[in-house]
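I have placed the structure first, in the form of structure tokens, so that the comments after it can refer back to it.
A single protein chain has been omitted; all remaining protein chains appear in their positions.
Think of it as A, B and C in the order they're written, each chain with its own count starting at 1.
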Amino acid sequence: MYNETVMEHFTNPRNVGEIEDADGIGEVGSPQCGDIMKIFLKVEDNIIKDIKFKTFGCASAIASSSIMTDMVKGKTIEEALALTNKDVVDALGGLPKPKVHCSVLAEEAIRSAIEDYKKKMK
Amino acid sequence: MYNETVMEHFTNPRNVGEIEDADGIGEVGSPQCGDIMKIFLKVEDNIIKDIKFKTFGCASAIASSSIMTDMVKGKTIEEALALTNKDVVDALGGLPKPKVHCSVLAEEAIRSAIEDYKKKMK
Amino acid sequence: MTKRRVYVDNSATTPVHPQVLEEMLPFFNENFGNPSSVHSFGRQAKKAMDKARERVAVALGAKTEEIFFTGSGTEADNWAVKGVALANKDKGNHIITTKIEHHALLHTCEYLEKHGFEVTYLDVDEYGLISLKQLEEAIKDSTILISIMFANNEIGTIQPIGEAARIAKEKEIYFHTDSVQAMGNVKIDVKELGVDLLSISGHKIMGPKGIGVLYIRKGVRLDNLIHGGAQERRRRPGTENVAAVVGMGKAAQLATENLEQHIRDMTSLRDKLINGIYERIPHVKLNGHPTERLANNVNFSFEFIEGEALLLSLDMVGIAASSGSACTSGSLDPSHVLMAIGLSHEIAHGSLRLSLGEINTDEDVEYILEQLPPIVERLRSLSPLFKQCEGGKVSV
Partner (left out) sequence: MTKRRVYVDNSATTPVHPQVLEEMLPFFNENFGNPSSVHSFGRQAKKAMDKARERVAVALGAKTEEIFFTGSGTEADNWAVKGVALANKDKGNHIITTKIEHHALLHTCEYLEKHGFEVTYLDVDEYGLISLKQLEEAIKDSTILISIMFANNEIGTIQPIGEAARIAKEKEIYFHTDSVQAMGNVKIDVKELGVDLLSISGHKIMGPKGIGVLYIRKGVRLDNLIHGGAQERRRRPGTENVAAVVGMGKAAQLATENLEQHIRDMTSLRDKLINGIYERIPHVKLNGHPTERLANNVNFSFEFIEGEALLLSLDMVGIAASSGSACTSGSLDPSHVLMAIGLSHEIAHGSLRLSLGEINTDEDVEYILEQLPPIVERLRSLSPLFKQCEGGKVSV
């Protein structure tokens, strides 16, 4: 069903947790649809210095969260905003068709966290 | 499908053939329905002295003809007329349900031959 | 490393029992004849069919001429419902069933709704039980069929089928029960129950896949679902799947012969599992009825986590189970059964079914009880819905 990369990220997800004094927090999804992703950002000089996630959802939701956080860590806010769900799928080496929405959620989650960060900056 | 008695009468039918100077001949059935029985009688003093048959039909038609001719041979005309298809089925030790009509044909065949004999007697 | 494999998904399918397979094997390329053939190859096959039909009849308390083999439990359900509906539409167009039927029943009813039939879907209570009173009230003059599953495939709740059938009989309405999950786990006697139609499936009772049975009480009027040759007394055409029929016969026999012992064994494993999970894992909820429950069914919701992730984690330690989570069904919604008993979406998503079978042992249960708690804990630690409070005690 899932390839090795997905299973690896599901079994040993990177960046799990919360950031107490986060600069931005994003939460997308809902219990109804069975997926919730919550992202915590620490930003310095427009660069994502630290990122953590918590995800309620299936293996591909957890793996998408994990790889996405890895991909944007150390990147600028603009670079992070340029990340698409396709990038997430590609980095995972592919997802089964019915699971592609999990990668969309990952894209939405990072955007939502950045939005929150920008709002707080104002 | 068929029991041993039926198979035995099908494989080694009694009284096969024709009687050149028959006292009565009966023919029932039609090629349409796949069964024709033809019965030849030799009658003396109201007793069936000899009987032969020819049958176009399935194994149970041939077996019914065979056992029926055996059953009425040596019997009086009245006794032969009293023969029912059930007697034929019983003597054969049973026939599959869709094949019971073959025993009916045997009953009809002997009746038809006796009728012909009676007509000729008049 | 030889990984331990513990299969506790017996409600999804079972392995074929060795004795069943043994009886099936000669029918693939030794006694391979077509039962409709006149010759010896055909007669051998026919004889095997007759024996199997007799065994199924005995297992269900039916007459042999009331047993019809189909290609699956699903086909048996479809045939019963569509067959009765189409053959009796002069009498009425109303069907009563429940909200927790298998999709084989539900989607068939929905299809009939598109074609002029009216369907009432009975509610169930929080344990998955229908109300006989509601059933009685749902009956109209136009009701031609009541179809209520014997036991639910997800939560294992057993319905009062005898009583429901009695209500149907009083009103002269045909009564069908999907007994695919009940068979082999509950005593079934069609005459005692008073049902008109009953479906079972081979692969749920250690028989082969691709074979089902529809019991049709003599005299019940129903259309064919499939048209063609003269097989199954012209009611279910198609060259008979002799090997599978033979397997079904043997499986039905085994399921009935050993029923009492099987129920005792399964109940003991089940209760050990239920109690063990309650003891070891907080924030869990047993789904289904506490007592009116299949001897082999365990269904828990684990709060804060999602079922597919749970299944995959279990799979990695060799445990094969199933879940009512949407992610495992390919649809967006979680199981309609869990929703019907009133679970919230998120609780429904976190459900786990462990369905036991003859192949399971005490060691299997112990292994599960050992592996499950840390897996649940790990997934909860990933979940934003779950917060560890100070002092290490868990709470929401």
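In the analysis below, contacts are C-beta pairs under 8 Å (C-beta built on N, C-alpha and C of every residue); 3 or more make two chains touch, one makes a residue touch a chain.
All values derive from a computational prediction rather than experimental measurement.
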Option from C:A48, C:L222, C:V284 or C:L312 whose C-beta touches the chain left out: C:L312
Sole contact to the chain not displayed, among C:G83, C:P208 or C:G350: C:P208
Touching residues (missing chain, whole complex) on chain C: 5, 7, 9, 12-18, 21, 24, 28-30, 32-34, 36-42, 70-75, 77-78, 102-105, 107-108, 110-111, 201, 203, 208-211, 224-230, 237-244, 308, 311-312, 314-315, 318-323, 328-331
Where the unshown chain meets chain B, residue by residue: 2, 7, 10-11, 13, 16, 27, 31-38, 54-59, 61-62, 98-99
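Criterion: only the chains that are shown with their structure count from here on.
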Averaged-CA centre spacing for the pair chain C and chain B, given as whole angstrom: 56
Between chain C and chain A, distance of the C-alpha-averaged centres to the nearest whole Å: 40
Euclidean distance of C-alpha centroids - chain A vs chain B, Å: 91
Residue list for chain C, restricted to those that touch at least two other chains: none
Overlap residues in chain B, where contacts from two or more other chains coincide: none
